[in-house]
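With one protein chain withheld, the remaining protein chains of the complex are depicted in position.
Going by the order they are written in, the chains are A, B and C; count residues from 1 in each one.
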């Protein structure tokens, strides 16, 4: 399984999916500057390998908030996978289990969370939004707990959905039966404001972290953090970890790339909690750079979606295996036999970014 | 109203206007390096958003030298709007009033200033040049005061009109009845040197600031400032504020972009007076960056001209609403609920510019 | 006379001249990296103008080693102008005189130096190489002194002629009657090694400076200096000034651009002697940047050649007037009324260049 699988999957997805669905998955906000940079920013780093180290065996397993995983590549929460493949999140969950990968399931899944949890046997996290109807939020979280979620991922970068020019009228494009699939059982049939009730509540604050932690008894990670001070604020407010992310370029255009924000967040967090990162990770080198900069793990969004669209469960497995194989190979060429060998001295940056 | 309106307006304007008129509005000086950079320099900044802040309501109203405005987006003084639309500055003034925006009216308006002032009810400023005939200058300023101008904007970057290669022979292209419309009443019929008398006087100095302030009793802002020390010199000479501007790239080519000059000016002014900025502002993100860098407000020139050409008053309203809506959206995604939340920590720059 | 004249001249020259002659004048050494950068490096600077200064009159006259000139734009020594126009250096000298400009005449002129000196009445300098036949060198210098040269310009960057890929076999391309025109009278008819005797001597050292100064009684400037320490070494060895130059990209490819070397040289020279600069100067802004960085004057090479090819004396006058007019205009827009107003605070650089 080689890395070319990822590009092939996307090509296949583009051929198989209706154009507006492909665009929905592929699009970024605004002028798509951040979408573009989410990938290229990883390429601004260069690797400074070690030589003549024993790399006869390269180890990827790690643990994330107590969950043992076979590699530091986590499946990012992405909405509406039923639009990509008939099996939707079920196929994704089986692929996660097959590869021993951690799955972060989106609140906006096209499949009820219990069915997703039942499909796969690997550890999983549940991504939440604090919805306008707080009660709805709590009931969803309770179900996630019952279904075995090991942590909550509170997405903090989406008080409103980012405007994607490629996809005019996103809200209309996603039909209610997709949008509300996880909530349907809690909604009185015919409730007029159902959709609005399920929208992200733009008035929430950092207090939502401890509210969710207490309600669920689970660790809460905040996703969408791009500053060191914000990461610390989240931890101080009760977060058990952060995900450095700009939502794959889908929310605030011209947001700083994750690859640039990561070192600052790692430094500020200073080992208090795991720091994950996502956005544009497409190769073992991207993973290696992220890990060398101090990430505990990386998340991949679209590669999973394209794998799913191109080949269902098998496609997702292929994508995950390709990344794992590529990471193993480049770690060996870098003289690193385990994740512990990945330190910041392994990377250097081209001088494109600088503080003001 | 989405941001795409702005580009659509320009396309329409290009289709509707005679080529030489379109070029007159669009052109920059010299090789148009500064014209080009006036836009791209804003894109050199990236945004570092906050997360989980209450942005249920985002407030844009502010006050500028005592004038209450609905948003920090001000209409820059642009000459000869009668060439863009039959209603000219009257339509612009009505749009400013309709949106609660501050209008800065050009000395070179195609409509007598009294008629413009009568058309709109929002607060307005009058842009002046110290003309070769100082007396003419004073009489014009007196009329602006009578018509209700709240401040004067003395444009300091135009001792001579910049040479625009796209528009050979600018002076000839603008007919006298446009050039002299605001001055006609003061000119003896047939005065041979009328046009020259009305030209900018290249011999004026910083003393023109207090001269105008005393003559008018109004606060005087200096427009065209691109250095911290120059801003301080203007304030020391009696200015009530400055506008960081290179005249939209129409005067000195290779002038430093406003986006680069702004932080230096803000630091030097150190809160003594409002600092406005213009040049290439085309989106909520451009506004947000300017405000985060410390601007009190931003001015837009061509977007107003294109809106006017494309749809008269309604077009200008559309342009202003689109910017306001976009600014509101990106402020929310940045975690900022009011202008006071916009501080410099929200932005970081790519390392293209550095001191010598 | 506007700046577009310069580009028009080059277009005309390209149309009028035989391709190999055009290429000879236009070419640079190696991959032409330095040729290209000799122009673009000036564009890496941006201007920080002053406002509201009295620029009713902008003064360009200055003096260079005692010679009064109407502007700081000097005609660089360029060889074989007879290939560009039948009148060759005579036309150039008349244009220099007509515009009050200083002419630096090349040792490799197509016209005997006495005839050039007689053609124009403006002050002129004579560019020399220390030739393999030192005696020949001295006799040439004596004649320059008799003909009224005010200074010698010893070109230090040409121990061998740079290899220009566009012009294979340069030495063959330039016929002997051009190459030896200034030396013919000193050569025994039929002297077999005439051409070799007249070549630059690659073994000369800094001592050539005082040797020439003593032999001629004239001030000697060294041309081709690109480092501060080298400038100081030249002055310590008796030079009366330096010209920061990489020979218009015709000698060492990948040499640092003059625009980048200039500030370092100015700082090292620290006012002890005039520092001129050339390479890629094509506009008033290029001149302004050079002068603001501390140059006493600028030299232009190809613009003079193209003007000459396109229109003889009148073409050279046009080129010089266009540069002067453009410099006057941009100085006014920068708030500078005289050369003394041009200081380093007027420029800032994009961060492309940095020390190792």
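The working rule: a contact is a pair of C-beta atoms (placed from the backbone, for glycine too) under 8 Å apart; a residue touches a chain by one contact, two chains touch by 3 or more.
Just so it is clear, the structure is predicted and the values come from calculations on it, not from any experiment.
Undergrad: From the list C:83, C:131 or C:255, which touches the chain that is not on show?
TA: Of these options, the touching residue for the absent chain is C:255.
Undergrad: Pick out which of A:31, A:47 or A:273 touches the chain that's been left out of the picture.
TA: Going through A:31, A:47 or A:273 one by one, A:47 is the residue touching the chain not shown.
Undergrad: Out of C:30, C:123, C:248 or C:263, which residue would touch the omitted chain in the full complex?
TA: C:30
Undergrad: Please identify, in ascending order, the residues of chain C that touch the omitted chain?
TA: Residue positions of chain C that touch the missing chain: 30, 33, 154, 156-157, 159-160, 162-163, 165, 201-206, 208-209, 222, 224-227, 229-230, 234, 237, 251-257, 260-261, 351-356.
Undergrad: Counting contacts across the full complex, list the positions on chain A that touch the omitted chain.
TA: The list for chain A reads 2-4, 43, 45-56, 263, 283, 285, 289, 329-330, 332-335, 344-345, 347-351.
By our rule, only the chains that are shown with their structure count from here on.
Undergrad: Measuring centre to centre with CA averages, how many angstrom lie between chain B and chain C?
TA: Roughly 43 Å separates the two chain centres.
Undergrad: Just the number, please: Cα centre separation of chain A and chain C in whole Å.
TA: About 61 Å, centre to centre.
Undergrad: Hey, what residues on chain C touch two or more of the other chains?
TA: 351
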